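Certain chains of the assembly are absent from this excerpt, and the rest are unmoved.
We just call them A and B in the order they show up, numbering each chain from 1.
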Amino acid sequence: MATLGFQVLRQGPGEAAVGGVVGEGHLNLHGTAHGGFLYALADAAFALASNSRGPAVALSCRMDYFRPVPLGARVEAVAEEVHLSRRTATYRVEVRALGKLVALFTGTVFRLGGEDVPAGTGNPTQGEA
Amino acid sequence: MATLGFQVLRQGPGEAAVGGVVGEGHLNLHGTAHGGFLYALADAAFALASNSRGPAVALSCRMDYFRPVPLGARVEAVAEEVHLSRRTATYRVEVRALGKLVALFTGTVFRLGGEDVPAGTGNPTQGEA
């Protein structure tokens, strides 16, 4: 989101990387990066990666938090495709800061077009979503 | 988060409600509220509700998205406690806009103190976290 000052670092078919810096306005009650800030970063990478396959909307996401991230730290979210079918797709996003994995995001989208998986990028089978 | 202009609407033991309005800076590629914006709102209610029981940090959260939310819509996130034990607690947060449920958040925290469940608010059993 523009509001949070994120930058797109990389973008390709089914993948993306987005970076940001923890600012004063992004701190939680404990003085470290708000869970919502880290999620928004992961979600931005997830959105770029999934929409690279055609229009898609998020259905369900999971965020696991591993380590607190201090003020001023640079954070990077890297999204990769785990599964791509005609109607849905799932992405894994690793969130890293200070050389460590600080959170793991897993998200599933519904693909609005749903007909146009580029050749060679997935193996939709009868019966799959 | 201050950055996103949220307001605390209600706060009590194990519960909280937070509100916000979808602004220009909160829109996604489809022109509706970014998933990260709705999550941040739910997460803010979750943080207030869980920290009302003593210091706690988020471990794992799930966000299910049901409906797109348009620019200018007022959104409200209401958190309630599903389970409270000595070491962990789980909250359910309903996110509503325009009179409808637009998303459902489920989050689990690790309780940093972990000794001080107020009498009558839970039933920690031997063997539980």
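A few notes on this one:
Rule of thumb we're sticking to: contacts are C-beta pairs under 8 Å (C-beta built on N, C-alpha and C of every residue); 3 or more make two chains touch, one makes a residue touch a chain.
From a predicted model like this one, the values you see are computed outputs, not experimental measurements.
The copy number for the entire complex in this file, given 2 shown chains of one sequence, is 4.
Here is the rule we go by: only the chains that are shown with their structure count from here on.
A rotation of 180 degrees, rounded to the nearest 5, superposes the Cα atoms of subunit A on subunit B. Per-chain Cα centroids separate subunit A from subunit B by 20 Å. The touching residues of subunit B, counted against subunit A in their complex, run 1-4, 23, 25-26, 28-30, 34-37, 39-41, 43-44, 47, 51, 55, 57-65, 68.
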